[in-house]
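With one protein chain removed, the remaining protein chains of the complex are shown where they sit.
Note that the chains are named A and B in the order they appear, and that numbering of residues resets to 1 at the start of each chain.
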Amino acid sequence: MRRRSNRLEKGGRVDRTRPVRFRFDGRDFEGLSGDTLASALLANDVSLVARSFKYHRPRGIVALGVEEPNALVQCGIGNGTTPNQRATRIELTDGLIAASQNRWPLLRADIGAINSLLSPLLPAGFYYKTFMWPPGWWLRYEHWIRRVAGLGRAPPGPDPDHYRQVHAHCDVLVVGAGPAGLAAAAAAGRSGARVILADEQSEPGGSLLAEDDVEIDGRPAADWLPTLIADLQAMPELTVLTRTAVNGLHDHGFLTMLQNRAAHEGTARPRCTLWKVRARHVVLATGAHERPLVFADNDRPGIMLASAVRGYITRYGVTPGRRVAVFCSNDDAYRTALVLVRHGVEVPAIIDVRANTAGPLVDAARAAGLTVHAGHAVVGTSGWHRLRSITIRQLSGDGQTCTGRRRTIRCDALAVSGGWTPAVHLFSQGGGSLAWDEAIGAFLPDATLQQVTPVGGCAGTMSVAGCLAEGHATGGAAACAAGHEEIEAPLPRVLEHSQSLPDHLWTVPHGRPGRPLATHFVDFQNDVTAADVHLAAREGYTSVEHLKRYTTTGMGTDQGKTSNVNALAIMGEVLGSDIPGVGHTTFRPPYTPAAIGAYAGRTIGALFDPVRITAMDPWHRAHGAAFEHVGQWMRAWYYPRPGESMRQAVDREVTAAREAVGLLDASTLGKIDIQGADAAEFLNRVYTNSWLRLQPGRARYGLMLGEDGMVMDDGVTTRLAENHFHMTTTTGGAGTVLDWLEEWLQTEWPDLDVRLTSVTEHWAVAALCGPRSRELLARLCTDIDLSAEAFPFMSMREGTVAGIPARIFRISFSGEISFEINVRRRHGLALWEALVAAGEPLGLCPYGTEAMHVLRAEKGFIIVGQETDGTVTPFDLGMDWIVSKTKTDFIGKRGLDRRDLLAPDRKQLVGLLSEDPRDVIPEGAQVVETVRSRPPMTMIGHVTSSYHSPTCGRPIALALVKGGRSMLGNTVSIPLANRVVGAVVSEPRFFDPEGERMHG
Amino acid sequence: MADQGAPACVTPIDVLATPPGGPRGAGIAIRERRLLGKLVVRGDTRDTDFIDTVQGTVGTAPPTTPNRCVFHDTLAVIWLGPDEWLVVTPPGREEGLLDALAAEGIVVTDVSDQSTVIRLTGPRAREVLAQGCALDLHPRSFRVGSAAQSRIGRIRTTLWQVDAQPGYDLLVSCSFAAWLWAWLTDAGGEFGVRVEAG
Partner (left out) sequence: MLLINCPWCGPRDDAEFHYGGEAHILRPANPSALSDEEFAEYLFLQQNPRGLHLERWCHSDGCRRWFNMVRDTATNRILEVYPMGELPSSQSGLAAWRNNWRRNSAAERNARNRVE
């Protein structure tokens, strides 16, 4: 088919000296620099660009900007391909590749068109009533639904682009750089306020870029603009951001904006930047969206919004057709007719639903020789891949029916205007309420608790003069509110057409009365018709929230920008209610679709989460350690020698710790420095046991409960001096415990003289354990008497180890004689290396977290978070000994007395010895008393820790079992996926039960 | 590894072994201020003895206005809370200062190795920080002598402005320092990053 050029000889803001090549649906085309993909397609006479979502009807471009419902294309190829991009918002760049969506095999010959024939079976909500029978066929249905559903295609691989984020603060944020926004920014910026002006288009100007019949200060608007923009850019505290869509207005003046960067800045730049802005005052100058009229077959390619037709001519120098009719209910569409005529395009008719038309625009149209059919409506259209003709009839007085004969008018494009809908989305997102304005026929911003002021089109002011005045006043006031002095400046003088009030005809009657409104499209993107709205009402879905969700009107990527008001107005007609009675749905961010990558920003991949390592980490890595995550920490897990399995390595490490000397990096444990006259009293309140009489230099194990009596954390705390303690916590509890303690001090006991400081990272800790540990330490530490008498178990000494000042704690988690050596982190690696070197002849063996787990489990020492889960009390653990009976108060004391916590059938800590000595029971396995052939079986407990114990020469496990302490010696069963493991209930300690070894 | 007597010192940025260098006219420069002394001092500002003692020992009174940093001689004293300050000293000076304060009964804790300090300078330092820090760093709101505890990206950071270039000191826990170093390098990518020796 021969394509003609729709590019006008002159006019438009495109650069005719710079052609741009692009490809659409496999065909090469040429456009101009400054085009969008939509304007370039129209220029190349491509009117068919899509197939509708459900019925696969041929569709064309409808709008000029973000409100475009139809022209969604797949943009780009490979991993960078992006679906559902609006052709009206894609800036044309050289080499652009785009394709239509939702059609197979071709846009012009789409099998999906069969859905159009099946349309009576596919009204709104059809999927709630179908695909249910027979039930076994669901997976077959699902397979085909997946093939057919959706629009574009997701990219096949990782996103090759990168995205950035940035925080910003300003006194005034102006959203939209049309006349109202520009005036607001100028007034605020003049006063020296910090101003951000954001507009989603590629250049500021807004509606002024698309109007050629407005004069400002004696010049055409397009010529007046550059002067003002230059003024703005000269203001040092004013930032103009183009290609930046304000997507969300959240609480307290917080906004999110998406700045598109890649297209014009090249691939080295991020594809887009997410701005997170805190503004003291927000001026919304977001303008208004034109809406179509709802009439039979109103969706054919070539039927467009009247202001869009006007914009394509004035901004891009493109006419959508050669014979363009106009159908409207207001004066504004006449401006389109006039601009068409000025550029030599034939306008066969203006069809105006208003019987009485008057005013300067109507007069100008008549003076230009145009035929105006007042009191008429378009009742039908023809043409499949492109509009061919329209049929008009006269409207009855009440607009409900048609009278008179039918007339057919040939045309290849139709400019439609059913009125204007102020873009109130951001105002509403920010919690502002809306009020219906009957004159304009739209919801206008009403009240808000935030510092937000709507101006111009989004506030219902449609004249350029009004926009400039409102923006000017509001910008100045906002700057004042932020503490800046308003600087006076004169308002520009505007020359423009005045307009009379519009009329509202929500449903254009069908040409043939009694026919269903099944092709009266309301929401083009989701294929929702007026018939669907009637159906929703018949089925009882009359509330506006139900209307939206049942018909899916307004739920597409355009969020109903051109359809919402029409839909709820039609519902109002059906219900016999006024529109405020129908109401509106909630507006939610994002205002326009946004790349998910922008919300991730740079905290992906290696930067997603910090990996925390200790001072000794370089040694662990150099010596082949395997690592495991403990929260954000990477801890050495075990140190396999070449050829060793994990089991072999761990067995060797455990054995060395019991028989010679082991070395563990214990740096990650939480450490809190506690000072103050009430420090001991404070410990007495937060731990279950007694602390007042702990001597300086002595250490004690402490258990911490929540107020509910459940075990929260544990650790060894040492008294360094009368009013000075060093507390340790679990690795995972370091931050939580400090926060917990601070909370109690600040909110409950502010009179206690206690100060807490975290020193978790200040101290690197190398823990020596084993029968030869004292011998090793003596080689490196000569200024402390290390004998058992001088340095008893559970005490602390200060001295020097390998020339490094150190605190040494005799604490044992392994059950062996143990010395935990604390040095400043900077010396951690040097200490470790010295210990390894000196320990080599003694058989020193570094061990990791796995061996540490085995050693403590052999001794029956609990790990908080493994044997406990927030529902376990000290009594459940058999740790009655640590709960003071004499203290009048500690956190959790009353909680422990609750009936449920004293019940005899609670889960209690026991040991499990598997009957088959090869069975290491999986941790987390469920324990049952009676095995059945299949579930359900009554669970009586679960396995909390389980390892092979080289010390005992067999597997050992700890478990919480109901009434476990009265089941010693019994056999229980642990059903696994394919077998049942039997185990004998034992005491929860397997080695050195008296604990003599560590006292030495 | 230790030379005679003095044990080797390794910082979290040492471990990254980032070679110094970078483009001339880079938007930012980063370097670790290695092994600075850091002391947390606690006390009641209504107690004039406490104020006087600190003044006498450290050389300046602790700032009582929130989020201020006072520079005195080679020390910096940063407000962390109504009863909490951080004293930052050149390497090695913290021990004597701690002993002097403790001798007067002041609650003081050595936290020198709890965190490290990264100095960030350059004409684009503000823009780089803005990519991850929600504070308002505009000169009208934040200047030399301003300090704040906040987040950069996901990481708790204490920062104070040291010069008008602008230059900042960023205090970060040792185990998070490598992440912050990587984040700064990434955020500065658009503007050019110069790495200086610590």
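Assume a contact is a pair of C-beta atoms (placed from the backbone, for glycine too) under 8 Å apart; a residue touches a chain by one contact, two chains touch by 3 or more.
Please read these numbers as outputs of a predicted model, since none were measured by experiment.
**Q** Kindly state which of the options A:363, A:578 or A:743 is in contact with the chain not pictured.
**A** Touches the omitted chain: A:743.
**Q** Would you mind spotting which of A:18, A:406, A:641 or A:894 touches the chain that isn't drawn?
**A** Residue touching the chain left out of view: A:894.
**Q** Touching the hidden chain in the complete assembly: which of A:9, A:251 or A:789 does that?
**A** Of the listed residues, the one touching the omitted chain is A:251.
**Q** Just name the one of B:45, B:150 or B:185 that touches the chain not displayed here.
**A** Touches the omitted chain: B:150.
**Q** Tell me which of B:80, B:102 or B:144 is the one touching the absent chain.
**A** Residue touching the absent chain, from the options given: B:80.
**Q** Which positions on subunit B touch the chain that was left off?
**A** Residues in contact with the chain left out: 66-67, 80-82, 134-135, 148-151, 156.
**Q** Suppose we count only contacts with the excluded chain; which residues of subunit A make the list?
**A** That gives, for subunit A, the contact residues 250-254, 276, 278, 431, 449, 707-708, 739, 742-743, 746-748, 750, 893-895, 897-899.
Just so we're on the same page, only the chains that are shown with their structure count from here on.
**Q** Determine the centre-to-centre distance between subunit A and subunit B, using the mean Cα coordinates as centres, and give it in whole Å.
**A** 33
**Q** Considering the complex alone, what residue numbers of subunit B touch subunit A?
**A** Against subunit A, subunit B makes touches at 1-2, 5-11, 15, 35, 40, 42, 83-84, 107, 109-115, 127, 130-136, 138, 140-141, 153-155, 173-176, 178-179, 182-183, 186-187, 190.
**Q** Tell me, which parts of subunit A touch subunit B in their complex?
**A** Result: residues 164-169, 194, 269-270, 276, 278, 601-603, 606-607, 609-615, 617-618, 632-633, 673, 675-676, 755, 757-764, 802-804, 824-831, 833-834 of subunit A touch subunit B.
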